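Excerpt of the complex: some chains, original placement.
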Amino acid sequence: RIRLGVLKFGTVSWELDTLRQHKFDAANGIDLEIIDFAGEDATNVAMLAGAIDMIVSDWLWVSRQRSEGGDLTLTPYSTAVGAIMVKEGSPIRTVADLKDKKIGVAGGPLDKSWLLIQALSRRDLGVDLSATSDIVFGAPPLISEKAIQGELDAVLNFWHFCARLEANGFRRLIGVNDAAKALGALGPVSALGYVFHDQWASENPDAVRGFVRASAQAKDLLARSDDEWLRLAPIIRAQGKELEKLRDRYRQGIPRRSVAEEAADAGRLYHVLASVGGAKLVGSAPKMAPGTFWQEPRK
Amino acid sequence: MTALGTDGTRDAPPSMSGRRSLATALVPALTVAVSLLALCLLWNLAASVWPSRAFPGPAQVWQVLLREAANGDLFYHLGVTLGRVAAAYIVAMIIGSVIGVLLGSYRRVDRFFNPWVILFLNIPALVVIVLGYIWFGLNEAAAIGAVAVNKIPNVVVTMREGARTLDPSYAEMATVYRFGRLDRIRHILLPQLQPYLAAASRSGISLIWKIVLVVELLGRSNGVGFQIHLYFQLFDVAAILAYTLAFVAVMLFIELLLVQPVERHATRWRRRPA
Amino acid sequence: MQPVGAVVPLKVDIAEKTFRSARGVSITALQDLSFEVRQGEFACLLGPSGCGKTTTLRILLGLDKDFSGSFQLPQGGSNRIAAVFQEPTLLPWRTVEQNVRLALPKSLRAKNLDGLFDTLGLAGMRSLYPAELSLGLARRAALARAFATEPAVLFLDEPFVSLDEQTAERLRHLLLTVWSARPTTALMVTHNLREALMLSDRIIVLAPRPTHVLGVFDVRLPRQHRNSQVMSDLLRSFHHRFPDVT
């Protein structure tokens, strides 16, 4: 039995809906209870309040909690990450063109994607984007809307906002995964994962295993079946081109590498991020906390 | 206890008073209707002058409202939220009024607790809500308690001002004539505090509702706040406005059918503008 | 006429009462003020405007405790106190009738007040709010409130101003009726010497501020004998004793 807190209408809920629709949970011997929340922050609070067993969050957050004495851990959910998007007809062609432009950034100055882009720009171009461009931080939907309105020249947003933008006359300038690769990652790293407590996992090893299997089955189905996506359309709240873009980007984001490989890449990125974000981002730990990526205990 | 006409006081002729009561019943209702109509027209105008996905016109919002009402979501979430608002309101008003009147009456106590009031007044809702959820779990009690804690300092501040302006001569009269504790509260204290209570209530309900939205965002799985934030993720402003207006409509009903008649009754002793 | 129990007079012995104004001015209202009123007696306080009469009543009513000295109220009887303040002090949010009934002890709440309201000329005004009264009517409502409580001690601060002479005369008689119906100690502030001479057993004459007792003028004559001839004599003898007053 797993109590899983997710953002309602978030990307995770697509996968979970498929999982439940096709009874992958029962098939894998788990009883999945999904609790909807209206914000990402809400799931964090709920986790810390002990009201749920599992949420979706990113590895950097997990690492930070771990290095501060928590026992959170995660198992990969998706490698899909955001990108910098510009209008189709925009004169901006490369990162270097971003100079003196107004860039909208979803999240905040400590957003992982933003830090990676900054690191890349600094390394390759010797340019501190946050100094040479006009950066506007804001809520993701607002940033997207402002991009469509044309007030912003470029936006860095989360992947599903980017996919929708793509379907609405925008193109990718640079993906965060590209930046990560350029900075030393060997492959795509899962930005997000299912997060739970070590202790809970060791008390319910079957549940975790069953859930990981069920999740994989659901992803598998979503990767193969276009009909499944049509079924999900009302939840996704997209149709036509938008839906196709979301589907394609989602499929690209299905993690395919081993946990160990991902953990190693995450460790590399951690160094990059720590150098850009500083202690404010990662806390006092110089390295990614060991155990951030959950390893299935060998029997 | 109505006085019959003696020595020159005469009641209005019945025919007159008949029409009057009809008029007094109709004019306010009509005014409200016209007022709401004007608002809708203005809105429609604004929406067509600045067309934007972020600012749908009334017709669009009305459709969403009907859709959400038809599938039952609207009433479910509205009901849940109204319940929370009501509970938090009652708790906050009672506790806040008692503390406020005490602080307003005893200068020394006020001097001591004033920094606390300012502190609690200025703690962001977020902090209280998160602490509430973490300490007391993700449950209704924590949610309502957190909202109440957010609102209480506001009530305290308003009622404190009210208590400071109490006219001592009425209290003195009550002392001389040995009014009981209850009589004092009912006939001396509350009538003098009425305008402050009204101010605290009106702005209170709205503040509470706004905090409930945050509370629902941060840790509840239903309620208007939950819905509004979902639609914010999808940037569906029409749906946000639909839920907002549903709540406003409820408030308007309460105001017109409950609050205003009570208030008119409570203040009819006031010398009215000629 | 006296109830069981020791007969204790109203005894006032105030050494000093000083106000400090908001702007820091010190105002000594009372200094060495002491007098006595026997239980069941009717006394009048007579003194120039602003000398400290209201201040004295407030102290006796227990509304001002910041003074040096002491006082003692008459004991026995119902122990109920009633006061007619210098301003009517009606609750503006209650009707005339409610104002009167609220001041009654629980046991008298349902009392029939028709006679009282009639005598006071308030019969048609019971359902009015104080803001709808003329000042004279408001004063009468305040009198109704005090009289209705059937007090053992009655303090009145200029109760009959703002009234026409006919009404005032009627109310003076009502006051005497209320006062004599039960053993009542009454202390009334007035500026009207004739009124004082007609109603009271003793007149306590006060000096200008800071006030103290200039002298006490006892009127030993029964009230029914105080006709206009006697009144002239009383006036003359009062003026003889207090040539500076009035």
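Labels for the chains are A, B and C, by order of writing; each one numbers its residues from 1.
The definition used in the following text is that a contact is a pair of C-beta atoms (placed from the backbone, for glycine too) under 8 Å apart; a residue touches a chain by one contact, two chains touch by 3 or more.
For clarity, every value in this text was computed on a predicted model and none was experimentally measured.
Only one copy of each distinct protein chain is displayed here, while the full complex in this structure file has the stoichiometry A x1, B x2, C x2.
In this section, only the chains that are shown with their structure count from here on.
Shown here, the protein chains touch in a chain-like sequence that does not close on itself. If each chain is reduced to the centroid of its CA atoms, subunit A and subunit C end up 85 Å from each other. Averaged C-alpha coordinates give centres for subunit B and subunit C that are 47 Å from one another.
Here the spacing of subunit A and subunit B, counted between their Cα centres, is 41 Å.
Residue positions of subunit B touching 2 or more other chains: none.
Taken together, the subunit A residues at the contact with subunit B in this complex read 7-10, 35-39, 41-42, 45-46, 48-51, 139-142, 144-145, 148-149, 237. Residue ranges of subunit B in contact with subunit A, taken from their complex: 52-54, 130, 133-134, 137-138, 216-219, 221, 225-230, 232-236.
Across the complex, subunit B meets subunit C through its residues 1-3, 5-9, 169-170, 172-173, 175-180, 183, 187-188, 191, 266, 268-271.
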